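Only a single protein chain was left out; the remaining protein chains are all shown in position.
Going in written order, the chains are labelled A, B and C, and every chain counts its residues from 1.
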Amino acid sequence: MSRYSALRIVREAMRRHAGWGRAWGSPEPRRRYKVVIVGAGGHGLATAYYLGRNYGITDVAVLEKGWLGGGNTGRNTTIIRSNYLQDPSAAIYEKSRALYEDLSQELNFNVMFSPRGVMMLAQTEHEVRGYKRTVQANALQSVATEWIGPERVKELCPIIRIDGPRYPVLGAHWQPRGGTARHDAVAWGYARKCSEMGMHIVERCAVTGVRTEGGRVQGVETSRGSIDCESLCLVVAGHSGELAQMAGFRLPIESVPLQALVSEPIKPCMDVVVMANTVHGYMSQSDKGEMVIGGGTDGYNAYTQRGSFHHIEETVRALVETFPMLSRLKVLRQWGGIVDMTGDRSPIIGRAPVRGIYLNCGWGTGGFKAIPGSGWATAELVATGASGPLAADFGLERFREGRFIDESVAAGVAH
Amino acid sequence: MPEYPLEGRRFDGLVRLESAEPRGMIALRGTPEELSSALEESVGLAWPATGEAAWTGEVGALWMAPDELLLLVPQGQAQDLVERLGRSLADRHHLVADVSDMRTLLRMSGSGCRDVLAKVTPADVSPAGLSIGRVRRSRVGQVAAAIWLRDGETAEIACFRSVAHYVFDLLADAAHPEARVDYWTPQGADAQA
Amino acid sequence: MLTLRCPCCGVLADETELAPGGTAHLRREGPEASDEAFEAYMFLRDNPRGVHFERWRHAFGCGKWFHAARCTVTNEVFGTYPAQTAAPPEEVLEAIRRRRPEWER
Partner (left out) sequence: MSTRLGTGGSAIDRSRPVHFTFDGRRLAGLTGDTVASALLANGERVVGRSFKYHRPRGIVASGPEEPNALLGIGTGDRFEPNARATTTPLREGMALRSQNRWPSLAFDVGVVNAALSRFLPVGFYYKTFMWPRRFWESVYEPLIRQAAGLGRAPDAETRDPDRYEHFHLHVDVLVAGGGIAGLQSALAAGRAGAQVLLMEQSPHWGGRAQVDGVRIEGDPAAEWVARAVAELEAMPNVRLRLNATVVGAYDHGWMLAVEMPEPGPRERLWKIRARRTVMATGALERPLAFAGNDRPGVMLASAVRDNLMRYAVSPGDRTVLVTANDDGYRTAIALVEAGLSVPLVVDARPECNGPLPRRAREMGIRVAPGRAIAGVRWQRRITGVDVCLQAGEGSALEHVPCDAVAMAGGWSPAVHLWSHCGGRLRWDEATAAFRPDPQFPPTGADGQAAILPAGSADGHSRAVEVLASAHRAGVAGAAAAAHEGDAGQVVTAEEGAEAPALAVWRMPQSADHRLRAQTFLDFQNDVKLTDVELAAQEGYRSVEHAKRYTTLGMATDQGKLSNINGLAALSHTTGQAISAVGTTTFRPPYTPLTLATIAGQARGDLFQPVRRTPLHARHEALGAAWEPVGQWRRPYVYPKAGETVEDAVRREVLAVRSEVGILDATTLGKIIVKGPDAAQFLDMIYTGRPSTIAEGRCRYGLICNENGFLIDDGVVARLGPETWLCHTTTGGAERIHAHMEEWLQTEWWDWRVHVLNVTEQFGQIAVAGPLARNLLERLGGMDLSREALPFMHWTEGRLMDVPVRVFRISFSGELSFEIAAPAGRAGEIWDRLAQDATPYGTETMHVLRAEKGYIMIGDETDGTVIPQDLGLNWAIAKKKDDYIGKRGQMRLHMAGERWRLVGLLTPDGAVLPEGSLAVAQGTNANGQRRTQGRVTSAYWSPTLGRGIALGLVDRGPERMGETLSFLQPDGSEYRAEIVSPVFHDPEGERLNA
């Protein structure tokens, strides 16, 4: 596949763009691969990409039951940040954020990473303490964040009301290099590179069973035939429980709906990402001009990819209070995704109870920002059979040992 | 003299809002099997049916839960009744407490009651859903409350003391003179008949 | 927006009157439990795609906890029942089998 560039566009324009080839191939699946990855979302494709890039493993198939990037990758609010409290989280999210910085150039696909800055508003004394604590931690984790006062908040985001009657803004936890990226492009960019490396991305290929023998994985049954593999990597946010069941084990995971919405496009009025956790809402403005809005998860298990309206109501209420100028703006579309929630709300990257099966799941509401780092760490796990430093603390065993990675301890719980 | 959060507050719009006159309130927990006879003799009221209120004059027994009633008595009589109940229930598994100061009672009057209520509660406030004598515990805005009708045009709302002003302000805003819905009124009245 | 019939007060409750409480019929594991048993009790879940037994509290109503059998794919509700039980009542199981013949516990 030839490179993308402005020059190429000009050349193609001269011949009515007849020369553009497929962004990624759609091969028939082979009977056997060294590594089979289930789930062609961001995490699955990134895992495949770094298997090739870092370990030269390209005998890889990525199986997708629907359309590539059609899960939470294409449904989230695209926020990228690494201002986490706990060391293991900060490490993997910062690795991820750093990879995002050069991802467009590396993939030769513009993922529009926009490090416009992420601010988390502190609106209670408790939040102030929580965020100041996180700023302290970030400094030692080499994550560049700072505590800023209300005036600076107003300066960075003039549309915020900092003197609200109910929850005046007391300050904010500010990560200047946090931001957003174009979610579809991330999946498409990785897919294109994987394809280029000769990997097989097989869409509309549903896994219907997992074959194991003597506690070791042999392969998978799919809607497009049976496929053998040495290593099986499950990266199916929202459906990890089902896949685990096929392989005969249970996970500390429940699947719940997470909703988001966008407004009609308006001219640029907000150059940062703002999260207001006291009132449960966060917002950014897309390059297209839409206000992209998210909130908390629904409280019950569901696979419906839609949620209950009162969560939307709570979030919108919060944003109208924090950004009164939005009052007459209109919501264009709301939608839902299914997210894996683990016992401590932190992800799982590690070996499954069945040998040869590797897990990458439980990202809850925060998966998009982690895609490159998560792929990097999972590739290492699959290639070497052991977790590297990035993934070390995210293994399943932590639930048995009571060694949790709990981010809710700081005020910043939303994503 | 005891203080009441909404003393002197009043609003006239689609309905009239005001603080109901103070009453003694008693929380009574226990099963009807254990307590109904004692209730009968000390208050003269039978255990109300699920989700209903039983009244004799100004004394009422409001069904709160399968094992909980809220007794309404004239102001100042709560403590005495608590002691009487305590004595007659001594050998029964129960919990009785004077909670006169814990909740605040609002009164809403006028033909717009159902319309105004429908703006603030997800409960079914249609004549069928909220008939006279029924006690509906639900939300009013963002807080918990109990709602019942004394007659076709009078509703009483009990909420916790700390949010009395919120509930009053919310209802007053909902009863804004220019915010007519005319869903249950005036037609609503006919629908009942 | 779910509506569930509270079996304790009979009210058809709007979701905003209810507080969700996660998977039902978990057996508590105390100090004598093995690490495995305790982990399972605390964290491991069936998380089924289909019939799910779950807990709800009628938080803004009568305050009682109750259980619901609900399909996590369609949100169909097969029945609700009081929480004072270790297993779903037969009539609820019956209702489930009527609507989901292939279902097994």
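What we mean here is this: a contact is a pair of C-beta atoms (placed from the backbone, for glycine too) under 8 Å apart; a residue touches a chain by one contact, two chains touch by 3 or more.
On a predicted model such as this, the values are computed, not experimentally measured, just so you know.
Although one chain is omitted from the display, it touches the following shown chains in the full assembly: A, B, C.
Residue B:G30 is the one among B:G30, B:P48 or B:G110 that touches the chain not shown.
Taking the complete complex into account, A:Q141 is the one of A:T47, A:N76 or A:Q141 that touches the chain left out. By the touch criterion stated above, the residues of subunit B touching the omitted chain are 2-5, 27, 29-30, 67, 79, 93-95, 97-103, 118-126, 129, 141-143, 160-163, 165-166, 169-170, 173-174, 176, 178-181, 183, 187, 190-191.
Across the interface with the omitted chain, subunit C contributes residues 1-4, 14, 19, 21, 28-31, 33, 35, 38, 42, 55, 57, 59, 63-65, 71, 74-77, 83-84, 99. Seen across the whole complex, the unshown chain contacts subunit A at 4-6, 8-10, 12-13, 16-17, 20-26, 67-68, 70, 74, 87-88, 90-91, 95, 102, 104-105, 108-110, 112, 114-115, 124-126, 129, 132-142, 146, 158-159, 165-167, 182, 184-185, 188-189, 203, 263-269, 287-289, 304, 306, 308-309, 312-313, 316-317, 319-321, 324-335, 389-390, 392, 398, 400-404, 406, 408-410.
Just so we're on the same page, only the chains that are shown with their structure count from here on.
The centroid of the Cα atoms in subunit A and the matching centroid in subunit B are 49 Å apart.
Counting partner chains per residue, subunit A shows two or more touched chains at no residue at all. Looking at the complex, you find that subunit B touches subunit C at residues 50-51, 63-66, 68, 122-124, 136-139, 144. Within the complex formed with subunit B, the residues of subunit C that make contact are 8-12, 14, 16-17, 59-64.
The touching residues of subunit C, when paired with subunit A in their complex, are 1-2, 15-16, 19-20, 22-23, 35-36, 39-40, 42-49, 52, 54, 70, 72-75.
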